[in-house]
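Here the complex is missing one protein chain, while the rest keep their positions.
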Amino acid sequence: MSESIVLKLKTWKDLPIGGVIPEPSTSLYNKTGNWRAMTPVLDEKKCIKCLLCWIHCPEPAIIRKDDDSVKIDYDYCKGCGICANVCPVHAIEMKLGV
Amino acid sequence: MKGKLVGMNGDRAVAFAAKQADVDVISAYPITPQTIIVETLAEYVNNGELNAAFIPVESEHSALSAAVGASLAGARVFTATSSQGLALMWEILWIAAGLRTTIVMAMGNRALSPNINIHCSHDDAYAARDTGWLQFFAENVQEAYDLTLMAFRISEDHRVLFPSIVNLDGFILTHATEGLYVLDDEDVKAFLPKKKPVNPIDPSKPMTYGPLDLFDWYMEHRRLQYASFMSTPPVIKEVFEEYGKLSGRRYTPVKTFNVEGAEVVLMVLGSSAGTVRYVSRKLAEKGKKVGVVSLTQYRPFPVRELIEALSGASVVAVMDRSVSFGSPGAQLFMDTSTALLKAKRRPLLFNVVYGLGGRDLTPGDVEKIVMKAEEVLRRGETPEEPVWVGVRGEE
Partner (left out) sequence: MGEARFIKTLKEVPRVEHFAPGHRLCAGCGIPQVVRMALKAVPDPKVVVNATGCLEVATTIFPYTSWGVPWVHVAFENAAAVASGIESAFKILEKKYGKQRPKVVVFGGDGGTFDIGFQALSGALERGHDMIYICYDNEAYMNTGIQRSGATPKGAHTTTSPAGKVIPGKQERKKNLIEIAIAHGIPYAATMNPAFPVDMYNKLVKAASITGPVVLHYYTPCPTGWYFDPSRSIEVARLAVQTRIWPLYEYENGKIRITVPVKEPKPIEDYFKLQGRFRHLLEPQNRELLEEIKRDVENNWNRLVKLASQG
């Protein structure tokens, strides 16, 4: 993402009219990973690629890779623990700390 | 005078203008005295005379909400309402303006309840005056037709992009048949080409419309809207000029009659201007000079033009067809008083409340106002309270 409006706004004269946000997905600039108190840690060896964690992550902070294995996106993970809870093989463990 | 001479009532004339403007979407809820507008438009659509989507919404709040959605989608949009309907959609008025929609709304001016009254007051027009909508007042059916056409052109202009209200007095204009000149369809098509929307909903260019502002951006957004709104008068004048060339009917933000050398001036909005001018002419025959000032453009308030129009007056009776409880005068009086603070020479100003709920303004009433103005001038003192004219129980 280059030259986003989010980075360029300083005064009222920089604003687009009508209060619009003229670009999609600018929330990516707001890294909510700093909300965490608990952090999910994935044991890739146990993962059965069921994709339940990917489906249920509210951010989404779980990246689905080409082979359907998953990776946690720590930039946005809020540490809610749903992924660890829904994983049928307990491949994800919530650890205290960020 | 260009065009064909026809007889129509104000509502039908407005609907006819919307048809000639080839609106894309009409969303309206019926309310007396605007019902003929929506009925006529429904007829046009169902008879195949107008290629538009007619959305028979379930309330005025939804009427304006749907109009906002349609305008954001890039359509040319028309709606209409009066009094209680305007009051119900009031929340959305601000949003329609702030999101920079280009909706044109006809207002059949009607009194606000209580008690419920279907006749003319300017309560509804005034209730919208802070919201960021452009506002025009029609004095007769011809003006209602002309202003509706011009409103589309003004609102959709890329230097404007604000919604417009065209006010026409309830029953007095909405239901009265008058002669008017309507332009040829081709002339209207040339005057009003297809809407070119700015930032319309476009899945290939996704935008977020109506996000949340915290304290860090709300004020800047308002500042921008204010600057944009205050820069619209030159465009309005430009469109008035162009329409003048096209139709032979030239409009100005402020209309003056007999003001040169007039110490006494009456200021009024809407159809009553005709009555006041009639009395002015009659008094002129007796050697008395009374000027009449009326506004075609109410918002943005034409401060400079008004100061100029009132610059020769010694006393101005500002006539309001509404009342604002607890305010230091009714609404037009407050607008005018504030505007005149910028004038080098300020006439004496006093407020007249008239015509509420369809109460007729008679020539006799106007003469009473003139006499009151002369008294104010003699005494050099303005009354504490607004002068109520036409009410039983007042002197």
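When the chains are written out, they are named A and B in that same order, and each has its own residue count from 1.
By our rule, a residue touches a chain if its C-beta (ideal position, glycine included) is under 8 Å from a C-beta of that chain, and two chains touch if they have at least 3 such contacts.
In this text, all values refer to a predicted model and were calculated from it rather than measured experimentally.
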Residues from chain A at the interface with the omitted partner, ascending: 5-6, 9, 19, 21, 23-32, 35, 49-52, 54-56, 58-61, 64, 68, 73, 75-76, 78-82, 84-86, 94
In chain B, positions touching the absent partner: 24-25, 27, 51-53, 55-59, 61-62, 65-75, 77, 91-92, 95, 99, 194, 201-204, 206-214, 217, 221
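Here is the rule we go by: only the chains that are shown with their structure count from here on.
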Interface residues, chain A side, partner chain B - complex: 9, 11-13, 15-24
Complex contact set, residues of chain B against chain A: 98-100, 161, 198-199, 206-211, 213, 217, 219-221, 223-225, 227-228
